[in-house]
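Encoded as structure tokens, here's the structure I'll be asking about.
Every protein chain of the complex appears in place save one, which is left out.
Chains: A and B, in written order; residue numbering restarts at 1 for each.
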Amino acid sequence: MLKNYFKIAIAVLRRRKFFTFISLFGISFTLTILLVLTAFIDKVVGDNYPDRKRDRSLYIARLEEVGKGNMSSGAPSYYFLDHFARNLKTPAKMAICSGFNGTNTYINNKKIAVNYKYTDAVYWDIMEYDFVEGKAFDKKQVENAEKVAVISEDMKNEYFGDVPSVIGKYIEADNVKYRVTGVVKNIPITSYMTYSDIYLPYTVSKSDYKDKGYRGGYTAILLANSKDDLPKMHDEYDQMVQRIPMESKDFNKIYSHADKYIAAYVDTGNENQSGVVLVLTIISVFVFLFMLLPTLNLVNINITRIMERSSEIGVRKAFGASSKTLVYQFIVENIILTLLGGLAGLFLSIVAIYIINSANLIPNLELSVNFTVLFIGLLVCLFFGLLSGVYPAWRMSKLDVVTALKAQ
Amino acid sequence: MFKHLFKLIWNKKKQNFLLMSEILVSFLVIFAVFTLVVYYYHNYKKPMGLDYQGVWVINYSNSYQTKNTDSLNLYYSTLVQTIKSLPQVKQVSFTADNTPFTQNMNTGGITFNNKKMDGNNWYTVDDNYKNVLNMDLLEGRWFNKGDYATKSKPIVINSDLKEKLFGNGSALGKLIGDGDNKSKMRVIGVVQSIKIKGDYANTEAGLYQRTDTGSFRWLGKMLVKVTPDADATFEGKLYKTVANYMKNSDVEIEHLADKRVSINYFTLVPIIVLLIVACFLIINVALGLFGVLWYNINKRRGEIGLRRAIGATGNSVSSQLVFEAMILATLSLIIGTFFAIQFPLLNVFSLPASVYIIALFLSIIFIYLLVFVCSLHPGKQAAAIYPAVALHEE
Partner (left out) sequence: MIRLQNIEKVYRTSTVETLALSSINLDIAKGEFLSIMGPSGCGKSTLLNIMGLLDAPSKGDIKIDNQKTDHLSDKQLAAFRNKKLGFIFQSYHLINDLQVLDNVELPLLYRDSTAKERKMLATEALEKVGLANRVKHFPNQLSGGQKQRVAIARAIVGRPEIILADEPTGNLDSAMGSEILDILLQLNQKDGTTIVMVTHDENMAHKTHRLVRLFDGSQVQ
């Protein structure tokens, strides 16, 4: 039976080339947009270079102090993380790093904008940066506040030019010379928690990392022994935060959480507004509005196609096809059409992604159609096929045999 | 004839419902796109209000810590002298973080005539700020050294805030703020609002207050106006000068011109993406409309044949079909306009009403054009239907 449906579907689609084209155009284009969108989201929040242990890590990226009528929110200080978070029992390891900041350097009468980031030695343990050459700075170098640096490939090329090795050479940034110990593969700026051009030991920071204020520019990454420990780690930190003394009289409550990557990534900076919910809402509203039009269009075309075939439907019904089988046939037809459109959409997405990549809108952000995206694409396809097929199919099953036979 | 066609459509409202809702949704999408485009264009046409060429921003982290305000001021005036001694430097100005073309904002309410108004930008700047950015002074004067010890705090407001508070009246000498006259601020000048968020963003109401003796504790930016021959070599020199003077500070130099390009980029990229998406959506809808109309013609061959038989010319048949599509569009547009008009009425997103109205007109014209183009060919086809054949098909 299914084979029969399939045959009929192909025959119908071939006979009505114009309608088939319109449907395919709509489906494939809509899918292309959705696929590029998912590829982008997948790359931005799903790419786990260099934090490959992300599934057993939690991030402390924000501290909110609330008082009567005032609130202050931002990244915690090194002191806060080192003094309080360090005491947690569950984490196997804890790394502390700063966000990235900008400065300049001038070489050969050329200005280079440099983003730098301070880290401790454990950071290199937890993160799995791909080293093109050399290695990270170690614990001893950090303790001795040695002026050493890990730089990105882009920085290497920009600062030193095309030379085979830069290990041991000096790079000047923020008016200080640092010795290069390693070069790592580039990270797009969208992975803002790990992105930088230059990584430096936090001990060489010009601002005082020993300052006892709670707020600073640092983030902690807690690594658990296993994925199962994450809830425990999360709760332990939450409980600990409850016991932390207030920084000043202005405040009466401190909020800070050890969150999973996604939650930390889309954090809104406000305790009462969940970033994940917000982002999901925005995306779903956009996708809904965006899909409304093509779907309406498809439904319209599908109804038109059905009405056009009313005599065929009449004949089928007269010869004993039940409404149900007809609905099935029509839905199968639609799904085949949608899958074909999906195929075309996939092809278009590859082209679109290629164009986006070569336009280099965001440096180092290499989008790709991966299996997650493909899977999502297929799901979207099927959803589309059903959505645009069910209402017309229902209309069709309602069609009266006599009128259907009479109509041309 | 119009009434006749209207009846025809009205009686077929069930079949036409989907088509109408599709036109309606397209209209709303187009309205949104046009609103944005018109809004950006509207902003783009406004004067920039500042001269960004040759203005550099020096970001520094607050490094010099002292309890003594005098030595703090001495420290920074020495820095200014040092920078100014460089031949390419024309002017130096200190400002709070909300410099032009950044996302930094500092907004707050002000009270005037016992009415509190929120969402005004507060800029803390010094005496040289206006000259560094070459801003247009419309009334009164900018700050000078004499403002150091006045009774009520002197402020300069921008043209947007002036309009908000005083309309067409004069602002000079007026007192703003609550409490007694002592704590009120006196308007000493009005400047042209500047497009501080880039070419495509609207100007916002704002007021400028003068830096005071303690401000250096928290200020973190300098604006430096340089001569046109200032190049990267000079920038390197300037950088060294500043970095050597502020030993414990992280220093970064940015160019306003570059920052303008990048903030424009951030405003333009979303709308370009939106335009591409809308473009494809419209092609999609156009094809769909065309298909449905074309099919409807085929379905109505009998009717068309009959109309020809009883005296309709080919042209009148084809214009009838085009006209029918236009009436359908009109019905959708009436509903759409009802929704769209709520935006200026309810002042959603606080865009100027004129932007919405222009966008509304443009979208209506666009939808009519779209429907017209899509129905033209099916209409022509209908005209070509041979009545003798069409009437004997059944």
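Please note the rule applied: a contact is a pair of C-beta atoms (placed from the backbone, for glycine too) under 8 Å apart; a residue touches a chain by one contact, two chains touch by 3 or more.
Note that the structure is a prediction, hence the values are computed from the model and not measured.
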| item | value |
| --- | --- |
| Where the missing chain makes contact, among the chains that are shown | B |
| Residue, one of B:105, B:279, B:309 or B:334, that touches the chain absent here | B:309 |
| On chain B, residues whose C-beta touches the chain left out of the figure | 1, 3-4, 7-8, 11-12, 302-303, 305-316, 386-388, 391-392, 394 |
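Methods note: only the chains that are shown with their structure count from here on.
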| item | value |
| --- | --- |
| Residue ranges of chain A touching chain B (in the complex, touch as defined) | 18-19, 21-22, 25-26, 29-30, 33, 101-104, 106, 109-111, 113, 174-175, 206-207, 289-290, 292-294, 296-301, 303-304, 307-308, 361, 407-408 |
| Sites on chain B touched by chain A in the complex | 18-19, 21-22, 25-26, 29, 59, 61, 63, 231-233, 235-236, 239-240, 243-244, 248-254, 269, 277, 280-281, 283-285, 287-288, 290-292, 294-296, 298-299, 301, 393-394 |
